[in-house]
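I have a structure I would like to understand better, so I am pasting it below and will then ask my questions one at a time.
Just one protein chain is left out here, and the rest sit where they should.
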């Protein structure tokens, strides 16, 4: 599996130079940049996640150094900031993101005024990507239509953090909140029992019931779409876990 | 204080109709829509937060019903989805978001195919908005340049969730992650001791040390910029908490 | 009538610094910037035209200096380039655009490296704006579905240039191509006979038959919508010219 870490160059200093820029302009800039990265990497069949907003994490199987450089140049020509990227590979998401992060860090600090539009490829890979897409059961009914907007957010936030922590610490998997009551995990391959266990613990700790669809492919986008189709199967069958294209595992 | 809750209409069903849309296209759509809301409400001196991505929360003191309607119409003319909005007011963020959420919910369910581009104003207000802007101490050095990108994300995620929970449950305040190691809280007015206590508990629980700048104004944007200036004071003086324009409180 | 001229600062040099940037990135930047100006001025009920792409012309009745400054700052915070603006007023579009242009030029040359984010307001006004919206008769059938894309473009281009020249030289009106086979003219008030004459000459010279709807309001957006409603009347009645809200003139 190949992972790319994208980082805005020298961004902290930029946000306060010459004086603090209004937060809403900064939010608009970050979100536009992320939307563009989604478009550009999306055309490479990558999955792209908002991560820490000024750091974006993508699963980029098969996307070459040349394509990375082309995306980087396009952003640099259209934004007031530039981006640097590190690319790495590994048999688990954790291994791949570590290699990618190391590659990026080797080009200099995120706040180094001299680092600009660096690209370092430490490893490439096209191994199978497994995606588990979690969704709240009846979350619209239970959260969105019942609680106030912030109570719903914080409930989802707690469930997401709990889920992400378990999957990272115990399963070397990266999870990302993607909106509403949805969390997408890139895993190294979890069986039905493990997924059910994770969901049960979130339900016990946070009171948010989850269902999960799972897909797997060398093509990240395809794995993601399969996971969504798995979720549709959950919705129809009432199961907690559904693997795309197979009844059991 | 006036709060607006923005919600994409019938969005869940749209994302899987006629079949599941690729996640990266959905992320691009949500981020573009949010960037536009930042621009449009930003011109009203509002603060706008990404919340649950398909639900956006804004502090909108002084923004009229007519302006809300104009923003709503502009989005409706340029996106494949429409948005509904509820507006409310209160003396605390919690009270205001509750009124705004109730207003929105009274127009129908988030997944009601018949609800389209509704706007309900339950209350308006221009009371003082207090903004506390939290930032990690040396987070670039300690997190971004040292840890891998996902470890840094999950650390920040845990600290943010902890911070947000405390401020919501104990202080009726709404907190939002805004990128990097930054969290912006809209509070009902906290003194230095309360802020220091919150930061200390996050440091104890999550190992992330925070500093915080505070601003207050009837104009939300102005309050936000003041908070950032407070943070600059923290950076210079080494203090944990700095109120804009006053040495103590 | 109030007109604003928006100009990208020191843009020519930027496009070749440090070396020529790919044209498609430049097109993307210009179009995004224009889309944003449409959104932001659109919220002020202004009309905004793409003009020379790096120069944008807007009809901005009632939009204050403060709003102009807020838009300028927002762009400056999100783009790799900044914009300067001149605002002027007059009883005809020609008079207003001359005053606006003079105001802008008085701040320095478009390629002056030292000019940055200037705003000069020479005059303001809220007088009636008259909009004439021209559309090709059966242009989809006659041009788009019949000719190749470039032949259709150049036919439309010639008709537009002819129309614009007449309206500018003889009627002090500014005309802008807005897509497809549509041209929007901001006029000082033309009667039915004058409009019919202009359309006839275009038809004779270029073979493109036009119909035209006309609206008038102190609110530019409203005048534009009325003109479109006039066009709908033309479509129904077969008339060449229709003034919104009146059968004759």
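Observations, loosely collected:
Chains here go by letter, A, B and C, matching the order in which they are written, and residues are numbered from 1 within each.
The criterion applied here is as follows: contacts are C-beta pairs under 8 Å (C-beta built on N, C-alpha and C of every residue); 3 or more make two chains touch, one makes a residue touch a chain.
Remember, predicted model here, so these are calculated numbers, not experimental data.
Shown chains touched by the missing chain in the whole complex: A, B, C.
Contact with the undisplayed chain is limited, among C:184, C:199 or C:214, to C:184.
One of C:52, C:65 or C:201 touches the chain omitted from the figure, and that residue is C:52.
For the chain left out of this panel, the touching residue among C:1, C:129, C:174 or C:242 is C:174. If you put the missing chain back, the residues of chain C touching it would be 5, 7, 11-12, 16, 19-20, 22-32, 34-36, 38-39, 41-42, 46-55, 57, 93-94, 97-98, 100-102, 104-105, 109-111, 133, 140-141, 144-154, 156-158, 160-161, 164-165, 168, 174, 177-181, 184, 221, 224-225, 228-229, 231-232. Listed for chain B, the residues touching the missing chain in the whole complex are 21-22, 25-26, 28-29, 32, 73-74, 77-80. Within the complete assembly, residues 36, 39-40, 42-43, 67, 70-71, 74 of chain A touch the chain that is not shown.
One rule holds for everything that comes next: only the chains that are shown with their structure count from here on.
On superposing C-alpha atoms, the copy chain A sits rotated by 180° relative to chain B, to the nearest 5. With centres set at the average Cα position, the gap from chain A to chain C is 42 Å. Rounded to a whole number, the gap between the C-alpha centres of chain A and chain B is 21 angstrom. Rounded to whole angstrom, the centroid-to-centroid distance between chain B and chain C, based on C-alpha atoms, equals 37 Å. In chain C, 74 are the positions where the chain touches two or more neighbouring chains simultaneously.
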